[in-house]
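Every protein chain of the complex appears in place save one, which is left out.
On to chain A.
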Amino acid sequence: MAELRFTKDHEWIRLEGDIATVGITDHAQNALGDVVFVDLPEAGREVTEGESVAVVESVKAASDVYAPVAGKVAESNAALSENPGLINSDPTGQGWFFKLEGVDAAAVAGLMDEAGYAAFVESAA
């Protein structure tokens, strides 16, 4: 499985072949608390890097989820409407948000790796 890359907004992205999967990090889900609702993008939507693409609602607050890189939404995770708690229980697995196609592999590679993200979280604490 390809390695994860990370943004300063606490999204992760995993590029496998032509498809990049995006979600929020374990740190982010822990900070949000129990997720109760997600608003996900329609397939076919063109998104730019840093664009607000999804919304995640916990018991206490709503937060935007941004596109880590530009691309076209290929699919959103339908399982989250029924079971948004997957974002808490398995944030980098079954709790994925959406998949992007047509992304620039170099843009993904330019994001933080796991060690870089861990250092970023540490410095922000």
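One rule holds for everything that comes next: a residue touches a chain if its C-beta (ideal position, glycine included) is under 8 Å from a C-beta of that chain, and two chains touch if they have at least 3 such contacts; residues count from 1.
Operating definition for what follows: contacts and distances are computed from a predicted model.
Student: For the complex's missing chain, which UniProt name, "aminomethyltransferase", "Sugar ABC transporter permease", "Oxidoreductase" or "acetate--CoA ligase"?
Tutor: Matching "aminomethyltransferase", "Sugar ABC transporter permease", "Oxidoreductase" or "acetate--CoA ligase" to the record, the invisible chain is "aminomethyltransferase".
Student: Please identify which residue in A:D9, A:D26, A:E57 or A:E101 touches the non-displayed chain.
Tutor: The missing chain is touched by A:E57.
Student: Going by the contact rule already stated, which one of A:D9, A:D26, A:D39 or A:E101 would touch the omitted chain in the full complex?
Tutor: A:D39
Student: I need the residue numbers on chain A that touch the omitted chain, in ascending order.
Tutor: 33-34, 36-37, 39, 55, 57-62, 81, 84
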